[in-house]
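Here the complex is missing one protein chain, while the rest keep their positions.
Right, subunit A next:
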(Lines give C-alpha, C1' and ligand atoms only; values in the text may rest on other atoms or scores of the structure.)
Protein backbone atom coordinates (compact mmCIF):
# COMPACT_ATOMS: atom_id res chain seq x y z
CA UNK A 1 0.00 0.00 0.00
CA UNK A 2 2.75 2.40 1.00
CA UNK A 3 4.66 1.54 -2.15
CA UNK A 4 1.61 2.15 -4.29
CA UNK A 5 1.08 5.58 -2.76
CA UNK A 6 4.75 6.43 -3.24
CA UNK A 7 4.61 5.38 -6.87
CA UNK A 8 1.35 7.28 -7.29
CA UNK A 9 3.04 10.42 -6.02
CA UNK A 10 5.92 9.85 -8.40
CA UNK A 11 3.43 9.34 -11.20
CA UNK A 12 1.72 12.66 -10.49
CA UNK A 13 5.09 14.41 -10.34
CA UNK A 14 6.06 12.87 -13.66
CA UNK A 15 2.79 14.00 -15.20
CA UNK A 16 3.28 17.57 -14.06
CA UNK A 17 6.87 17.55 -15.34
CA UNK A 18 5.78 16.41 -18.79
CA UNK A 19 3.03 19.06 -18.69
CA UNK A 20 0.43 16.33 -19.07
CA UNK A 21 -1.33 17.58 -15.97
CA UNK A 22 -1.83 20.88 -17.77
CA UNK A 23 -2.50 20.15 -21.40
CA UNK A 24 -4.93 17.26 -21.05
CA UNK A 25 -7.39 19.24 -18.86
CA UNK A 26 -7.07 22.34 -21.06
CA UNK A 27 -7.76 20.42 -24.26
CA UNK A 28 -10.66 18.62 -22.59
CA UNK A 29 -12.20 21.88 -21.39
CA UNK A 30 -11.85 23.39 -24.86
CA UNK A 31 -13.52 20.32 -26.32
CA UNK A 32 -16.45 20.68 -23.94
CA UNK A 33 -16.86 24.43 -24.35
CA UNK A 34 -16.56 24.52 -28.15
CA UNK A 35 -19.85 22.72 -28.78
CA UNK A 36 -22.22 25.11 -26.94
CA UNK A 37 -20.37 28.13 -28.34
CA UNK A 38 -20.48 26.76 -31.88
CA UNK A 39 -24.14 25.83 -31.69
CA UNK A 40 -25.01 29.24 -30.28
CA UNK A 41 -23.30 31.08 -33.10
CA UNK A 42 -24.09 28.59 -35.88
CA UNK A 43 -27.08 30.46 -37.39
CA UNK A 44 -25.11 33.70 -37.43
CA UNK A 45 -22.04 32.02 -38.86
CA UNK A 46 -24.10 30.43 -41.63
CA UNK A 47 -25.78 33.73 -42.38
CA UNK A 48 -22.41 35.50 -42.47
CA UNK A 49 -20.99 32.94 -44.90
CA UNK A 50 -23.66 34.11 -47.33
CA UNK A 51 -24.09 30.81 -49.08
CA UNK A 52 -27.55 29.99 -47.84
CA UNK A 53 -30.75 31.93 -48.59
CA UNK A 54 -31.98 34.27 -45.88
CA UNK A 55 -35.32 32.46 -45.44
CA UNK A 56 -33.55 29.22 -44.67
CA UNK A 57 -31.19 30.91 -42.25
CA UNK A 58 -34.07 32.37 -40.30
CA UNK A 59 -35.60 28.91 -39.82
CA UNK A 60 -32.45 27.56 -38.22
CA UNK A 61 -33.17 27.54 -34.54
CA UNK A 62 -30.58 27.49 -31.80
CA UNK A 63 -30.91 24.03 -30.19
CA UNK A 64 -31.99 23.66 -26.60
CA UNK A 65 -29.49 23.24 -23.79
CA UNK A 66 -30.12 19.50 -23.17
CA UNK A 67 -29.67 18.76 -26.87
CA UNK A 68 -26.36 20.57 -26.86
CA UNK A 69 -25.22 18.69 -23.77
CA UNK A 70 -26.02 15.45 -25.60
CA UNK A 71 -23.88 16.70 -28.48
CA UNK A 72 -21.09 17.48 -26.03
CA UNK A 73 -21.16 13.85 -24.90
CA UNK A 74 -21.07 12.84 -28.54
CA UNK A 75 -17.89 14.91 -28.92
CA UNK A 76 -16.34 13.15 -25.94
CA UNK A 77 -17.25 9.87 -27.56
CA UNK A 78 -15.08 10.62 -30.58
CA UNK A 79 -12.37 13.14 -29.79
CA UNK A 80 -12.51 12.73 -26.01
CA UNK A 81 -11.94 8.99 -26.11
CA UNK A 82 -9.14 9.50 -28.63
CA UNK A 83 -7.55 11.95 -26.21
CA UNK A 84 -7.86 9.53 -23.28
CA UNK A 85 -6.20 6.82 -25.33
CA UNK A 86 -3.44 9.04 -26.72
CA UNK A 87 -2.62 10.49 -23.31
CA UNK A 88 -2.31 6.98 -21.92
CA UNK A 89 -0.66 5.10 -24.76
CA UNK A 90 2.82 5.25 -23.25
CA UNK A 91 1.61 4.64 -19.72
CA UNK A 92 3.42 1.35 -19.29
CA UNK A 93 4.97 0.93 -22.72
CA UNK A 94 7.06 4.08 -22.33
CA UNK A 95 8.47 2.98 -18.98
CA UNK A 96 9.17 -0.49 -20.30
CA UNK A 97 11.10 0.64 -23.33
CA UNK A 98 13.00 3.42 -21.62
CA UNK A 99 14.14 0.99 -18.94
CA UNK A 100 12.50 2.79 -16.03
CA UNK A 101 10.25 -0.19 -15.37
CA UNK A 102 13.28 -2.43 -14.93
CA UNK A 103 14.85 0.06 -12.54
CA UNK A 104 11.73 0.20 -10.41
CA UNK A 105 10.95 -3.49 -10.47
CA UNK A 106 14.35 -4.65 -9.25
CA UNK A 107 13.49 -2.89 -5.99
CA UNK A 108 10.99 -4.45 -3.68
CA UNK A 109 8.02 -3.27 -5.70
CA UNK A 110 5.57 -5.82 -6.98
CA UNK A 111 4.30 -5.47 -10.54
CA UNK A 112 0.78 -5.16 -9.14
CA UNK A 113 1.71 -2.11 -7.08
CA UNK A 114 3.40 -0.61 -10.12
CA UNK A 115 0.35 -1.16 -12.35
CA UNK A 116 -2.15 0.02 -9.74
CA UNK A 117 -0.18 3.24 -9.22
CA UNK A 118 -0.08 3.82 -12.98
CA UNK A 119 -3.78 3.13 -13.24
CA UNK A 120 -4.65 5.45 -10.35
CA UNK A 121 -2.55 8.22 -11.89
CA UNK A 122 -4.23 7.96 -15.28
CA UNK A 123 -7.70 7.64 -13.77
CA UNK A 124 -7.12 10.76 -11.67
CA UNK A 125 -5.95 12.74 -14.68
CA UNK A 126 -8.87 11.66 -16.85
CA UNK A 127 -11.55 12.00 -14.17
CA UNK A 128 -10.41 15.51 -13.23
CA UNK A 129 -10.11 16.66 -16.86
CA UNK A 130 -13.47 15.20 -17.81
CA UNK A 131 -15.25 16.66 -14.77
CA UNK A 132 -13.84 20.14 -15.35
CA UNK A 133 -14.76 19.93 -19.01
CA UNK A 134 -18.28 18.70 -18.33
CA UNK A 135 -18.84 21.44 -15.75
CA UNK A 136 -17.60 24.07 -18.21
CA UNK A 137 -19.91 22.74 -20.95
CA UNK A 138 -22.78 22.72 -18.46
CA UNK A 139 -22.10 26.30 -17.43
CA UNK A 140 -21.85 27.54 -20.99
CA UNK A 141 -24.96 25.68 -22.14
CA UNK A 142 -27.03 27.01 -19.27
CA UNK A 143 -26.00 30.64 -19.59
CA UNK A 144 -26.30 30.71 -23.37
CA UNK A 145 -29.01 28.26 -24.33
CA UNK A 146 -31.38 28.02 -21.40
CA UNK A 147 -31.66 26.10 -18.19
CA UNK A 148 -30.82 22.46 -17.65
CA UNK A 149 -32.38 20.07 -15.16
CA UNK A 150 -29.47 19.64 -12.79
CA UNK A 151 -30.39 16.13 -11.64
CA UNK A 152 -30.54 14.71 -15.15
CA UNK A 153 -27.42 16.52 -16.22
CA UNK A 154 -25.48 15.35 -13.19
CA UNK A 155 -26.71 11.79 -13.67
CA UNK A 156 -25.80 11.71 -17.35
CA UNK A 157 -22.38 13.14 -16.55
CA UNK A 158 -21.73 10.51 -13.90
CA UNK A 159 -22.86 7.68 -16.18
CA UNK A 160 -20.62 8.91 -18.94
CA UNK A 161 -17.70 9.18 -16.52
CA UNK A 162 -17.86 5.38 -16.03
CA UNK A 163 -17.57 4.79 -19.77
CA UNK A 164 -14.62 7.14 -20.13
CA UNK A 165 -12.87 5.51 -17.16
CA UNK A 166 -13.34 2.14 -18.84
CA UNK A 167 -11.53 3.55 -21.87
CA UNK A 168 -8.73 4.73 -19.57
CA UNK A 169 -8.41 1.22 -18.10
CA UNK A 170 -8.41 -0.48 -21.49
CA UNK A 171 -5.50 1.64 -22.69
CA UNK A 172 -3.59 0.65 -19.53
CA UNK A 173 -4.09 -3.02 -20.37
CA UNK A 174 -3.01 -2.65 -23.98
CA UNK A 175 -0.11 -0.44 -23.03
CA UNK A 176 1.42 -3.29 -21.03
CA UNK A 177 1.34 -5.59 -24.05
CA UNK A 178 2.01 -3.38 -27.04
CA UNK A 179 4.09 -0.37 -27.93
CA UNK A 180 2.55 3.10 -27.69
CA UNK A 181 1.01 3.58 -31.12
CA UNK A 182 -0.12 -0.01 -31.49
CA UNK A 183 -1.67 0.08 -28.01
CA UNK A 184 -3.62 3.21 -28.88
CA UNK A 185 -4.87 1.64 -32.11
CA UNK A 186 -5.89 -1.60 -30.39
CA UNK A 187 -7.87 0.19 -27.68
CA UNK A 188 -9.62 2.45 -30.16
CA UNK A 189 -10.56 -0.61 -32.21
CA UNK A 190 -11.87 -2.44 -29.15
CA UNK A 191 -13.95 0.58 -28.08
CA UNK A 192 -15.31 1.02 -31.61
CA UNK A 193 -16.27 -2.66 -31.74
CA UNK A 194 -18.05 -2.30 -28.38
CA UNK A 195 -19.97 0.74 -29.61
CA UNK A 196 -20.75 -0.76 -33.01
CA UNK A 197 -22.07 -4.07 -31.71
CA UNK A 198 -24.28 -2.23 -29.27
CA UNK A 199 -25.69 0.16 -31.83
CA UNK A 200 -26.26 -2.56 -34.43
CA UNK A 201 -27.81 -5.15 -32.15
CA UNK A 202 -29.05 -3.28 -29.08
CA UNK A 203 -31.17 -6.16 -27.81
CA UNK A 204 -28.32 -8.66 -27.93
CA UNK A 205 -25.82 -6.37 -26.33
CA UNK A 206 -28.05 -4.67 -23.78
CA UNK A 207 -25.42 -5.44 -21.13
CA UNK A 208 -22.61 -3.86 -23.11
CA UNK A 209 -20.63 -1.10 -21.38
CA UNK A 210 -21.14 0.96 -24.56
CA UNK A 211 -24.71 1.29 -23.39
CA UNK A 212 -23.51 3.73 -20.73
CA UNK A 213 -22.49 6.23 -23.39
CA UNK A 214 -25.70 5.84 -25.37
CA UNK A 215 -27.91 6.01 -22.30
CA UNK A 216 -26.19 9.09 -20.95
CA UNK A 217 -27.03 10.84 -24.22
CA UNK A 218 -30.63 9.66 -24.34
CA UNK A 219 -31.05 10.61 -20.69
CA UNK A 220 -30.13 14.19 -21.59
CA UNK A 221 -32.41 14.40 -24.59
CA UNK A 222 -35.15 12.78 -22.52
CA UNK A 223 -35.88 9.77 -24.69
CA UNK A 224 -35.59 6.07 -24.05
CA UNK A 225 -35.61 4.10 -20.86
CA UNK A 226 -32.52 3.84 -18.76
CA UNK A 227 -31.70 0.61 -16.98
CA UNK A 228 -28.09 0.66 -16.05
CA UNK A 229 -27.51 -2.01 -13.43
CA UNK A 230 -26.22 -4.59 -15.93
CA UNK A 231 -23.90 -2.35 -17.95
CA UNK A 232 -22.63 -0.62 -14.82
CA UNK A 233 -21.73 -3.88 -13.08
CA UNK A 234 -20.08 -5.17 -16.22
CA UNK A 235 -18.10 -1.96 -16.60
CA UNK A 236 -16.76 -2.19 -13.05
CA UNK A 237 -15.91 -5.83 -13.70
CA UNK A 238 -14.17 -4.94 -16.97
CA UNK A 239 -12.13 -2.22 -15.26
CA UNK A 240 -11.03 -4.67 -12.55
CA UNK A 241 -10.18 -7.26 -15.21
CA UNK A 242 -8.10 -4.70 -17.09
CA UNK A 243 -6.06 -3.81 -14.01
CA UNK A 244 -5.66 -7.44 -12.94
CA UNK A 245 -4.82 -8.51 -16.47
CA UNK A 246 -2.25 -5.77 -16.80
CA UNK A 247 -0.50 -6.71 -13.56
CA UNK A 248 -0.62 -10.41 -14.49
CA UNK A 249 1.03 -9.69 -17.82
CA UNK A 250 3.56 -7.42 -16.15
CA UNK A 251 4.50 -10.17 -13.69
CA UNK A 252 5.09 -12.73 -16.40
CA UNK A 253 6.82 -10.42 -18.80
CA UNK A 254 10.52 -10.63 -19.32
CA UNK A 255 11.89 -7.16 -18.67
CA UNK A 256 13.01 -5.75 -21.97
CA UNK A 257 16.09 -3.87 -22.76
CA UNK A 258 16.12 -0.96 -25.13
CA UNK A 259 14.37 -1.97 -28.35
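Everything below uses one rule, namely that a residue touches a chain if its C-beta (ideal position, glycine included) is under 8 Å from a C-beta of that chain, and two chains touch if they have at least 3 such contacts; residues count from 1.
Here is the rule we use: contacts and distances are computed from a predicted model.
Enquirer: Which of "PLDc_N domain-containing protein", "NADH-quinone oxidoreductase subunit I", "Acetyl-CoA C-acetyltransferase" or "KipI family sensor histidine kinase inhibitor" is the UniProt protein name of the chain not shown?
Expert: The chain we cannot see is, by its UniProt record, "PLDc_N domain-containing protein".
Enquirer: Check each of A:9, A:146 or A:181 against the chain that is not shown and name the one that touches it.
Expert: Of the listed residues, the one touching the omitted chain is A:181.
Enquirer: Out of A:33, A:120, A:190 or A:238, which residue would touch the omitted chain in the full complex?
Expert: A:33
Enquirer: By the contact definition given up top, give the residues of subunit A that touch the hidden chain.
Expert: Contact residues on subunit A toward the absent chain are 18-20, 22-23, 26-27, 29-30, 33-34, 37, 40-41, 44, 47-48, 83, 86, 89-90, 93-98, 140, 143-144, 179-181.
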